[in-house]
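Have a look at this one.
Yeah, one chain of the complex is gone here, protein chain that is, but the others are all in their spots.
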Amino acid sequence: MPMLQVNLLKGYTPETKKRLMSSLTAVIRGITRAKPDAISVWIREAGNDEYSRGGVSRQPGIAAQDPEILVKTYLDAMEQRDLASAKSHLADGFVMTFPGSGELTSLEQLVAWASGRYRFVNKTISSTDVAYGMDRIVVVVNGTLSGEWPDGRPFEGVRFIDRFEVENDRLIRQDVWNDLANAGLE
Amino acid sequence: MPMLQVNLLKGYTPETKKRLMSSLTAVIRGITRAKPDAISVWIREAGNDEYSRGGVSRQPGIAAQDPEILVKTYLDAMEQRDLASAKSHLADGFVMTFPGSGELTSLEQLVAWASGRYRFVNKTISSTDVAYGMDRIVVVVNGTLSGEWPDGRPFEGVRFIDRFEVENDRLIRQDVWNDLANAGLE
Amino acid sequence: MPMLQVNLLKGYTPETKKRLMSSLTAVIRGITRAKPDAISVWIREAGNDEYSRGGVSRQPGIAAQDPEILVKTYLDAMEQRDLASAKSHLADGFVMTFPGSGELTSLEQLVAWASGRYRFVNKTISSTDVAYGMDRIVVVVNGTLSGEWPDGRPFEGVRFIDRFEVENDRLIRQDVWNDLANAGLE
Amino acid sequence: MPMLQVNLLKGYTPETKKRLMSSLTAVIRGITRAKPDAISVWIREAGNDEYSRGGVSRQPGIAAQDPEILVKTYLDAMEQRDLASAKSHLADGFVMTFPGSGELTSLEQLVAWASGRYRFVNKTISSTDVAYGMDRIVVVVNGTLSGEWPDGRPFEGVRFIDRFEVENDRLIRQDVWNDLANAGLE
Amino acid sequence: MPMLQVNLLKGYTPETKKRLMSSLTAVIRGITRAKPDAISVWIREAGNDEYSRGGVSRQPGIAAQDPEILVKTYLDAMEQRDLASAKSHLADGFVMTFPGSGELTSLEQLVAWASGRYRFVNKTISSTDVAYGMDRIVVVVNGTLSGEWPDGRPFEGVRFIDRFEVENDRLIRQDVWNDLANAGLE
Partner (left out) sequence: MPMLQVNLLKGYTPETKKRLMSSLTAVIRGITRAKPDAISVWIREAGNDEYSRGGVSRQPGIAAQDPEILVKTYLDAMEQRDLASAKSHLADGFVMTFPGSGELTSLEQLVAWASGRYRFVNKTISSTDVAYGMDRIVVVVNGTLSGEWPDGRPFEGVRFIDRFEVENDRLIRQDVWNDLANAGLE
């Protein structure tokens, strides 16, 4: 039964509005347990001369990029070893941690660190979760890794999870866990 | 500038309504990039004689439990080895996976599997993320483990992440990653 | 999908509000062809200090009586020949027409006119329709008559329809059609 | 004082919206007894990217035909003995009853039945009432008949009432009463 | 925190809507003491087929002229002794009062009365206040006068205040106070 009305300044794309509606619906669903079919959302856009705060007209913000797409674009670039493209998605102060790596602050460090560990690795994603916080958006990706060990033997089905923090359309933090250490033991 | 009005049937607690408002605000914030102070939410509750769907009055749903509290209650029970209490939070069909464990379907299996791996383990949580999906709520907890190896040596600062799926106030799935394998190698 | 919000001054009974919601839903349903389950109505009541027109607070009106109940109460009184009670539901200027009667203006006239036509008559109502007009509410009742002819022979299953006009909780007009003339021919 | 806001998906014609507003106003008027001038209705249309139910965008329904026009178009076709056109407005399972006819299920049956009763008949409508139900719309037309008896004598001023049930823009039931039997007796 | 939604028929200019929003905000601010940044106003325009009162579509009114501009245009015309233009802003029944003048009813009377008092006078406006009443809008202008006495001596810095009543975009009353009498005494 819950019904939402969302007043927005004009200027968001249909995709942004649909993402907004489905994300709001998921929150309502998760907290009130109402059936999805009973949750409706209405967006009402206002032109510049139809909204004021403090008596003054305002401009619409620029919608954030879809954080799920941001993360996948970054992971794709990394898999293709396109470091330049991957870097374009990183915020100043980006920090990443892999199992046993300690904190790394550049992709070059990561490449150096990984070089003795595997020849290459590909991710098969089974699910992606987006958690909206007031300051940062957290995107969590999990699935399995496949690739080759340094000696050329292949591996696959190794569980992994990546947790990203997103701020202003940039990745500010990446934390990675996986079972490569366990897999190596076999 | 975004403004939300949420129509609800009466019957949710103040805590539920506040959680609803802050979660909706975070979504709006994350997608529109509006400043938090510019995002307002108004809830409007309706009595039984003030709402109908299909011309018929409806009853309010029972709000979901706070999924973050659910997960922490479960983790506390597990740390205290209070399996009975922990089990009360599990859905039928609950499945859990630990590094190298394969799929386990009961807490007894887990205890048996873990017995050769460590004497005990405690979690220090650094952050908890809640992602609302239409079917399930995902709660991701990460931080560090401390405890004792089977030979009594202590360990600490071992990174972990737990991903839970919640359905109808019960845990339906738990996936765990940590660096214990790496830690053991050192 | 249609969603209605109705602002009202406080003071209407739960029954009136429910009747209002179901009648509005039926109109929405009939005109937009939306599925009933997709039509929601929210009533919002305002106290005296929460509403003004022309800058001045107003009093809520007195809800109209349910016109269907009004008509049935009148018909019951007539069946029981309780003319005093029946009259209490008639407006000044009430006019009624029966098959072949011409316009009658009092219940006494009706009784006199009917006396040679049947000993008594009872109505079995199969459906009642309420049509809201801006000036008057029209209530149409149809079903079958049973009773006795002046010579004591019984009759039953004779089709009838009564059309009433309601104004200010009083009946202002009653038009009756039935197949008694056809029935008498047999 | 009552104020209605109606949220709709875009796509209804101005005529449909005006019919919706006047019909809703009549219901509000009839139930709350508020003065017409004090009843305002605001329609708010939403584009496809401004509404979701269950997190999913929806399409607007196809508005129902004006049931009053439907009935009058059918009656006109019948008066002009244009059975093909008249039939196009009938639903499968259409049933009609005239005084003394029993249930008829086709227009041909009606023509056969009526042939011995009058040469032709025209309707002068004095009022039309539309009652919205959740399943069907009932349209009631009343007025007077004029025409010629089988022997060529004219008649006029014979009271009639037709009650129609409308479903999905088709007539599903027609029940007719009139005073022809009384008129014939004179 | 206060949030206003204003439903209007389409047809007002962006300037009118902005003036409306800032004036409403000022009232909300003045009465609730909420911080300006916390006061938002949303205007929602409706087309002709989206609004009805009494079930009937309505036309938008013609917005009033900005009363502050009206008064300043009139004062400019007077300073430039353009009586024809100034008169075009006066309502029938316009009355004005100056210190010691008694009620004057035409600009010609004013010119005659003023001729012995000063050669010319210019106004430097320090502030303009607009008070909205249900019947009339009051505009109050204050500041200082400069000009020349009849004998050619200049004066300046003489305080004045003009109170205007506006009705239907015309001035209906002007009341003037100033310190010329005091200034003349020095």
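Per-chain residue numbering starts at 1, and chain names A, B, C, D and E are given in the order in which the chains are listed.
Basically, a residue touches a chain if its C-beta (ideal position, glycine included) is under 8 Å from a C-beta of that chain, and two chains touch if they have at least 3 such contacts.
Remember, it's a predicted structure, so these values are computed and weren't measured experimentally.
Listed residues E:Q5, E:T73, E:Q109 or E:S146: the one in touch with the omitted chain is E:Q5. From the options C:D37, C:E50, C:D135 or C:E156, the residue with contact to the unseen chain in the full assembly is C:E50.
The chain not shown here touches chain B at positions 14, 17-18, 21-22, 25-26, 29, 35-45. Considering the complete assembly, chain E touches the hidden chain via residues 1-9, 12, 16, 19-20, 22-34, 36, 38, 51, 53, 58, 60-64, 67, 97, 99-100, 127, 129-134, 137-138, 140, 142, 159-161, 163, 168, 175, 177-179, 181-182, 185.
Residue positions on chain D in contact with the hidden chain: 1, 3, 37, 40, 42, in rising order.
In this text, only the chains that are shown with their structure count from here on.
Centroid distances from chain C, each centroid being the mean of CA atoms, peak for A. In terms of C-beta pairs in contact, A-E outnumbers the other of B-E and A-E. For the pair chain A and chain D, the distance between C-alpha centroids works out to 57 Å. One inter-chain figure worth recording: chain A and chain C are separated by 62 Å, centre to centre, where each centre is the mean of the chain's CA atoms. Residues of chain B in contact with at least two other chains: 1, 3, 7, 51, 53-55, 134.
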